[in-house]
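For this view, one protein chain was removed and the others were kept in their places.
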Amino acid sequence: MPEETTDHARPVVDTAHGPRTGDVIATPAARLGVLARAWDSDIAFSFRRSPVTIVSAAVALVMILAAVLAPWITPQDPFDAASLNMMDGFTPPGEPNAFTGNVYMFGTDPQGRDMYSAVLHGARVSLVVGLASVAFSLTVGVTLGLVAGYLGGRTEAVIMRVADVQLSFPAILIALLVFGIARGVIPPAQQEQATLFVLIFAIGISNWAQYARTVRATTLVEKSKVYVDAARLIGLKPFVVMVKHVLPNVTGPVLVIATINLALAIIEEATLSFLGAGMPPTQPSLGTLIRSGQQFLFSGEWWILFFPALALVLLALSINLLGDWLRDALNPKLR
Amino acid sequence: MTTQPYVRVSDLSRSFDVSKPWLNRVIEGGEKQYLKAVDGVSFDIPKGETFALVGESGSGKSTVARMVVGLLPPSRGEVTIDGVSMTDRKAEAERQRLRRRIQMVFQDPYASLNPRWRVDRIVAEPIRAFKLVEGEADIRARVGELLTLVGLHPDDGVKYPHEFSGGQRQRVAIARALASEAEFLVCDEPTSALDVSVQAQILNLMRDLQDKFGLTYLFISHNLAVVRHMATRIGVMYLGRIVEISGGREMFTSPKHPYTRMLLDAVPDLAMSGQERAPVAGEIPNPINPPSGCTFNPRCPWANERCLAERPPLADGVACHAVHEGRLAVKNAA
Partner (left out) sequence: MTDTVLSVRDLRVEFHTRRGVLKAIDGVSFDIAKGEVLGVVGESGAGKSVTGSAVIGLIDPPGRIAGGEILLSGQRIDNLPPEQMRKVRGKRIGMIFQDPLTSLNPLYRISEQLIETITTHTDLSPSQARTRAIELLAEVGIPAPDRRIDSYPHEFSGGMRQRVVIALALCAEPELIIADEPTTALDVSVQAQIITLLKRLGREHGTAIMLVTHDMGVIAETADRVAVMYAGRVAEIGPVHDVVRNPLHPYAEGLMGAIPTLAGEEARLVQIPGSMPRLTRIPPGCAFNPRCGYRFGRCTVDRPDPLPWRGHKVACHLYDPASGPHFLGEGRTLAAAEKHEEATA
C-alpha cells in the first residue's frame, strides 16, 4: 500500500482534516461566522419552524423591553401621587376625559392614574420579583441537587426527603406561610421596604425542590459517564469535579425549568399580591393592580382590571410557551 | 529493588452488595447477597510490556482495571505500582505523585470526553492539574504537540467532542492520557466501540506510542484476536478468577485450560472460513450463585468429583485439576 500505510512515523489522520480532496471535505459551516453558525444550529432551526414560538418570543420580548424601559416611555410616574390629577379619574380608554379633555390609551383609575403607565411599571415589579425569585430558587436547588447527586448516601437521603415533603405542599401555601412569618418577625416600620425581598424569598424558597430533583437525576446520569472517572483519575477533588465537569452538563434541563418557573413565579407573585400578601398599593405589581381593579369590574370601569390582567396573561403565557419549546428543542428524542 | 516488577497485583478481590433494599429484606425475608466480581486475582507486568486480560461479560476484567487505577477500592488484596501501594491508605502523598504516571483509556469514546468542553481544554486538564507546564502559551503549544502525536491537527483543539468521529475521539482520549506524561496506561476495551478499520488505526497508534515512550499497558478486551495482536502476556478470566495466564503466543498455540480451548474454538475468525466448528456447550452461570469448586465445571467435559468440590489453584499458569493431574494433555501446536 502506498504512502499512508508505509509511513509508520506519522499516524494517519481521519479524512475530516485531510487536505486530500478539499472540494468535498470542507464543511460549509466552518467558514461562516459565529452568528451565521448560530442561525444554522438545530435550536435556531426548530425555533424558525415553530410560529407559536416566534410569536411568544416576540410578545415576551416586547413586554420585557416595555417593562425595563417603563420610566422613559410612560407619560406618568404612577407611584408619584403628586403627578396624579383626581379630575382625570375613571377616564375610559381612548376617550377624552369629561372635565380635562385628556385622552388615555388604557384609561385611568379612580385616582386618575394612567393605566398604561401603571401596567408597565407593574410588569416591571412583577418581572423583578419573578427573575430574582427564580435566581434564588435556582441557586439553592441546583446546589443541593448537585450535592445530593454527587455525594449520595445520607446527604442525598436528607436533601431529597426534605424536597419530597416540600413538594407535597402547594407552592403558594409555603409562600404564604413564609410571608406570614416575615410579617411577624420584621418590625412594622420596615415592612413596606422589606416586602419586595420577603416576596422574592418566599416565592424562591417554595420552588427550589423542582430544581434539586431534576439536577440530582441529571447528576446521577452524568456521574456514571466515564469522563467523570477521567477527571477523578488526575486527582481532582469531588467539589472541583462537580463544578467543572458535572455542572455544565446539567444546565440544559435547568434552563427549561427556570423558564417555565419564571412564568409560574410571576403568577405566584400576582396571586400573593391579589390576596393582599404581596406588593403594597404604593408600589403596585400586576397582582396589586388586579386586586385594586377587581372592585370596579361590575360598576362598568372594566379597563382598570382588564389591562393589568391582560398583561399578566400575555407575559406568563408567552414565557411558558417559550419554556415548552425549549424543553422540546433541547430533547433530541422528541424531535 | 530490582526484583519488584513495575506493576504487581496480588490477591485482588472485590465484592458488590447486590442485596434487595433493607425494607424488602425485612418484609420478604432473605439474606444479604454479595456478588464476587473479582476473586483473588494476581499478576505482574514488567515495565514496557503489555499484559492483557481477556474474558466474556461478567468475568470481572473491567472491575480489575478500575481497581488497578484506583477508581474502585478493592475488598481485599493489593496493587503496587513502581513500589508504591495503590491500596494502602497511609501512602496517600506518594500515591498522588504516582497518579500522574497512571492513566486510563476508556471503552466508550462518546462518554469519556466532557461534551461541554473544547478538546484543547480536555487535553490540557491533566497538564494544569499536575502543573507540568507553566504559562498559557506553553500549555497551548504542548496541547498542539499532543494532538499531533495522536494523529490529529493542532487546530482541532478548538472543536467540541461531538464534531469528531468515534476513532478521532479515542485519539483525543489517548492524547489526554499522555498529557500527564503517563507511563502506565490501563486500556479498558479501547477499540470495542469502533469499526474495524478505525480499530486498526487505534491499535497501531497504541503500539507506536508504546515503542516511542516505553509505555506499559494493561489491556482489557473480550476480543481474542485483538489481544493476540497487542499482548506480551495474557490472563484469561472466568467468573472473577484468572483461569490461565501465559505468554501471548503460547496462549494461542498451546492453550491449557478447557475454557481457553473452548474460547479459541468459538471465536469467529477469518481464517476459519468454510470450516465446521467444534460445538461449544452452555453459557456463563449467574455470578451471584457461582458453581461450587471450579466455576467452569458445569461446562467442562473433563470435570470430575474433585472439580465439583474443590477450587483449583493457579499453578504453572493454569487453574485446572484436569491439567494438574495430567488427565488433560496440554495441546501443542501441530
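What to note about this one:
To keep things simple, chains are lettered A and B as they appear, and every chain counts its residues starting from 1.
Methods note: a residue touches a chain if its C-beta (ideal position, glycine included) is under 8 Å from a C-beta of that chain, and two chains touch if they have at least 3 such contacts.
Small disclaimer: the values here were computed from a predicted structure and weren't measured.
Screening B:Val198, B:Leu314 or B:Leu328 against the full complex identifies B:Val198 as the residue touching the chain left out. Mapped onto chain B, the interface with the missing chain covers residues 56-57, 165, 167-168, 195-201, 203-204, 207, 222-226, 228-229, 248-249, 252, 262-275, 277, 279-280, 282-284.
Just so we're on the same page, only the chains that are shown with their structure count from here on.
Chain A and chain B have Cα centroids separated by 48 Å.
Chain A meets chain B in the complex at residues 8-14, 16-17, 225-227, 229-236, 245, 248-249.
Touching chain A in their complex are the following residues of chain B: 66, 69-71, 96, 99-100, 102-104, 106-108, 111-117, 125-126, 129-130, 149-153, 156, 164-165, 167-168, 173, 176, 180, 201, 204-205, 208.
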